[in-house]
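Shown here: the complex without one of its protein chains, the others still in place.
== subunit A ==
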Amino acid sequence: MLALLKRDLVLATRAGGGFGLAVAFFLILCALVPFGVGPQTEALRPIAPGILWVGALLSCLLSLDRIFALDHEDGSLDLLATAPLPLEGVVAIKALAHWLTTSLPLIVAAPVFGLLLHLPGNAVPWLVVSLFIGTPALSVLGAFGAAITVGLRRGGLLLSLLVLPLYIPTLIFGTEIVRRGAQDADPVTPILFLGGISAAVVALVPFAAAAALRVNLR
């Protein structure tokens, strides 16, 4: 399992652009919003939590089809499926690699982008916390979507259509945490909800993703 994780990480870093692409996309998105809604602080401040979360979600989406597509093309996915490691484990490791290469840089970069959108300072720790809890669910759900669409031509567009509705609960509770943090309200309830969703997704969805992979490898 560790070998697979290491291989995926090395591939992601050496593939050129894959690693920082999501962060760059996130930055561009955050830079576009003020052009759209106007640069005034009072206009940006209330929508900053939502924009940051939607941005993180879209940047995460961007690299989802890479999770299985490359391995499917060169046949290494078939090898992985016949390896002693259960396919559920492969999915979990792949999702973890995706989280490490995409979501972790996003979490690190998010406070800086919060500055661009005039996110109130007291919300910044909550932004990091909410992303930290919520993004594992995004990666695993994305791996599920990628597993369903892996054999398809033009799977990318379908992938976003399938995955984005599944992201809605995570998005709702994630922004709720940041919004409450910005208003100095108690963010414990949404944190518990988001943690519950993440834990359930990480525990259960790899099984569905593995089932989808088996169908596609048949």
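Assume contacts are C-beta pairs under 8 Å (C-beta built on N, C-alpha and C of every residue); 3 or more make two chains touch, one makes a residue touch a chain; residues count from 1.
Basically, contacts and distances are computed from a predicted model.
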> Which one, "Heme exporter protein C", "Molybdopterin synthase sulfur carrier subunit", "TldD/PmbA family protein" or "Glutamyl-tRNA reductase", is the UniProt name for the chain you do not see?
Replying inline: "Heme exporter protein C"
> Out of A:58, A:100, A:116 or A:158, which touches the unshown chain?
Replying inline: A:158
>> By the contact criterion defined above, which parts of subunit A meet the unshown chain? Give residue numbers in ascending order.
In response: 144, 148-149, 151-152, 154-155, 158, 161-162, 164-166, 168-169, 172-173, 176, 190, 193, 197, 205, 208, 211-212, 215-216, 218
